[in-house]
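One chain of protein is taken out of this complex; the other chains stay put.
Per-chain residue numbering starts at 1, and chain names A and B are given in the order in which the chains are listed.
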Amino acid sequence: MEQIVVSKLTKVFETKIKSKDAKGFFGNLKTEKREIVAVDNISFTVNKGETLAFIGPNGAGKSTTIKMLTGILYPTSGSASIIGINPWQERQKLAFRIGTVFGQKSQLSFHLPAEDSFRLFARIYELEDTEYKKRLGELIEIFNIEEYLKQPLRKLSLGQRMRCEIVASLLHNPEIIFLDEPTIGLDVVAKRDLRDVLRNINKEWNTTIFLTSHDTGDIEALCKRTIIINHGKMIYDDKTLNLKRKYITVKRLYIRFEEKIDDFKMDDVTVLVQGRYGVSLEVNTTKRNIRSVLEEIIKKYSIVDINVEDPSLEEIISNIYEQD
Amino acid sequence: MNLKKKLKKYTEVISIAQNELFASPSNYIARLFIHALRISVFGIIYSFVFNESGITTIDGFTAVNAVWSLALVQIIYQCSRNTFTQIKDEILSGQIETKLNKPYSFIVFSFLDAIGQAPAKFLGFAAVTIAVLITFFGVPDFSIIQLVGFLPLFILGLILQTLNLQLIALSAFWIENPDPVFWITSKLTWIVNGTFVPLAILPIAFRTVSDSFPLSAPFFMGRIFEINSISDLGKFLLIQLVWIMIIMFFIRIAYRKGITKVSINGG
Partner (left out) sequence: MRIKKQILWLYELMNFNLKSVFEYKSAFLMQVIGMMINNCAFIFVWYLFFQIFTSVNGWGFKEMIGINGFVALVYGIVFTMGNGIRKISRNVTYGQLDKYLVIPKNPLLSIIFSDAHISAIGDLFFGIISLVIYYAMSNFNFMQILVLPILIVFAVMIFAGFIIFAQSVVFWIPNSDELSDTLFEFMLGPSLYPNSTFTGIIRIFFSFFIPALFISGIPINIILNLDIIEILTMVVVAIAWLFFAVKMFNWGLRRYESGNLVGIR
């Protein structure tokens, strides 16, 4: 069932910049108008219960898109429908049905315990007391925040705070949750725990997850689908798994030999590091398949150990950014 | 050589501050306009009040003097920045930590940032003040000493005002919410620094308090009409200088002690 429908969404910003020939005291007064196309004619749909990563380099148009989908900005042209609602025309109506978490901006009070903020949110979302208490109980258990619920937020670690932020955004049982860099600044364990919890939410309650992140670990762990946006345009929209399949063009080999090797050479193979008893190689798999390389090496040399690796998702994505 | 490099980073702050002022010219112009309105209103009120009561002078102090006096005090306020809020917010938010490990003095930087806009603002506000007051209310007979005294009183006054704001802001290291303290002391100061009502109209006791209080000393420029000799001018300038040194001393202590207390929120 289609839940998010985006069609030809475009956002052009008009800004004033200092004129190039502006000098001195009054230089700042001379300005030129410039148009920046932040989001350029993007279209996609998201079904209920999907987990989507919406990624791109800084300045690609991610935040602008999310702001339009949550009703904070209105577009220059195009349309979007979230749960059948036009976000920038019926923002408050939509707000009852979506949750938002901004990694860098807190929505909870810094000075008070989280449970006070939760109670306020219950009123904001007009929840009945019984409904609220039940839901809060469930979330406290899932997120495991019982022990610091009553401490002022400022006393909690970043990971604990993030959990509270996400709990607050789920109190009203939203159908979609938009997360903007939720794991930023978290340590490895905290990240893993947060991803587990979000995955559970998606499984148990079929909550659609719309995530932006620079951490490929988030993407791999959480999102079955990835959309990559750069310079305002969508350059990839497919399963996360396929990202690797489509974009892997190299494989890396780490080989240790029985005897000393001086100058390792092979056709269509790049030597990354030449050691005395080992080499790291990079094979361009579009030019030569890995099997033939392995066969040749085994024929020519005595091998002690061999490791074959794909480049990481991170490398793949940054290559995509660069190529674009 | 090294000194030149050091100075460069500080002069850079001043030029950035000036750029900030002109980055939003509509803001600046609007404030000049409101200043013109404000002093015009003072002028009307005091002309009316003196007239209605049939009083021409109070010990030589006329309605025109009153207006100029209030306007001059306002110039100092308009030329200073929201230094208190800036420093206080940086301390309370923890942002100050990012500035402590840089190779410059945070306090000096913030001082120059505050002062940096002063010349441009002074020109603007002084011009507007003179234009409005001369056109609608007339010019008092300023003596040579008084004319000479304007600039030094302004410069020292602005420096002291900025230092005062810095010192009060540094209390944020110890007090969770310095705003009420600031508010209350600011408002009380209005009574003794000639913001509310020119001191010449109030009993002498107010002038004595103004002489001895660091928060009112920056505004001596508003008491220009009390200056009739070099020694009068000297007295005011000396008081300002002494307070500048005392406040600087306390800023140093407060700052040194304060940064050891920088608490890290969360984990």
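We take it that a residue touches a chain if its C-beta (ideal position, glycine included) is under 8 Å from a C-beta of that chain, and two chains touch if they have at least 3 such contacts.
All figures in this text were calculated on a predicted structure; none of them were measured in a lab.
The omitted chain makes contact with just one of the residues B:I58, B:A126, B:I145 or B:M248: B:I58.
Residue A:R119 is the one among A:K48, A:R119 or A:R288 that touches the chain missing from this view. The chain omitted from view is touched by exactly one of A:G71, A:G159 or A:G232, namely A:G71.
The set of chain B residues touching the chain not shown comprises 23-24, 26-27, 30-31, 34, 37-38, 41, 44-45, 48-50, 52-53, 55, 58, 82, 175-177, 180, 183-184, 187-188, 191, 196-197, 201-203.
For chain A, the residues in touch with the chain missing from this view are 11, 13-16, 38, 64, 67, 70-74, 88, 91-93, 95-96, 100, 102, 105, 107, 109, 111-112, 116-117, 119-120, 123-126, 152.
By definition in this document, only the chains that are shown with their structure count from here on.
Centroids of chain A and chain B (each the mean of its C-alpha atoms) stand 49 Å apart.
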